[in-house]
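Let me give you the structure first, and then I'll get to my questions.
Complex shown without one protein chain; remaining protein chains in place.
And then chain A:
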Amino acid sequence: MQGLDFSVVLPYTSLLWTGAWWTAVLTVSAAALSFVFGILFAVAVLYAPKLIAWPVRFVMWLFMGTPLLLQLFLIYFGLVQIGIDIPALGAGIIGLGLHFAVYNADVLRAGIVAVDPGQTEGARSIGFGRWQTLRHVVIPQAVRNTVPPIGGNMIALLKESSIVSVIGIAELVHSAQLGISETFRPFEFYITAAALYYILNLVLEGGLRLVERKVEVSR
């Protein structure tokens, strides 16, 4: 047992900030991907022909029932096996993005179904096509109504992004591990990393609250 000394972390401040920065980049990229694919999956499940809808539903079911860590291993090692060699960062963003796309799709699907049918009927009756109705009338309303649960998913994404450290992406956990490998002070470094995650979390929550308020006002 050795005494705790948080000053050992100080020389590594810039390393940890870089790690936190990459965690933020990773989270934002994966969030964007999860949002776009979330909408695509939701629309596919609801409106696509069975030949497309069923495989999408199967993938969603598979991704919701298995751990993200396992999915990352599949994507990181699996893509190489079928001849697609992408760097760890790409695999991490794709893995996180797809995992949360499935959760977003689940929320968005419910959101789309919950949009008043009168909205669709109104759009169709003034001459909008099926796709136009979906694109300009239904989906914007569904997205607006599902901001809180999607925001919840994004907060989960920020925390789960720590998992990609296992495939060697230089984010916050990885930075902490670098510091530990030189100082042998895991407690101090992991607590510092936890504090940085907590701060990132507060920033993200604040941002989401702004979005929620904006959506609320313009309704």
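Throughout what follows, contacts are C-beta pairs under 8 Å (C-beta built on N, C-alpha and C of every residue); 3 or more make two chains touch, one makes a residue touch a chain; residues count from 1.
The working rule: contacts and distances are computed from a predicted model.
Novice: Unshown chain, UniProt name, "Multisubunit sodium/proton antiporter, MrpA subunit", "Zinc transport system ATP-binding protein", "Nickel transporter" or "Glutamyl-tRNA(Gln) amidotransferase subunit A"?
Specialist: Its UniProt record gives the name "Nickel transporter".
Novice: One chain is left out of this view; which of A:Trp17, A:Tyr47, A:Trp131 or A:Phe187 touches it in the full complex?
Specialist: Touches the omitted chain: A:Phe187.
Novice: Across the whole complex, list the residues on chain A that are touched by the chain not included here.
Specialist: Chain A touches the missing chain through residues 1-2, 4, 62, 65-71, 73-74, 77-78, 81, 159-163, 165-166, 173, 180, 185-188, 190-191, 193-194, 197-198, 201-202.
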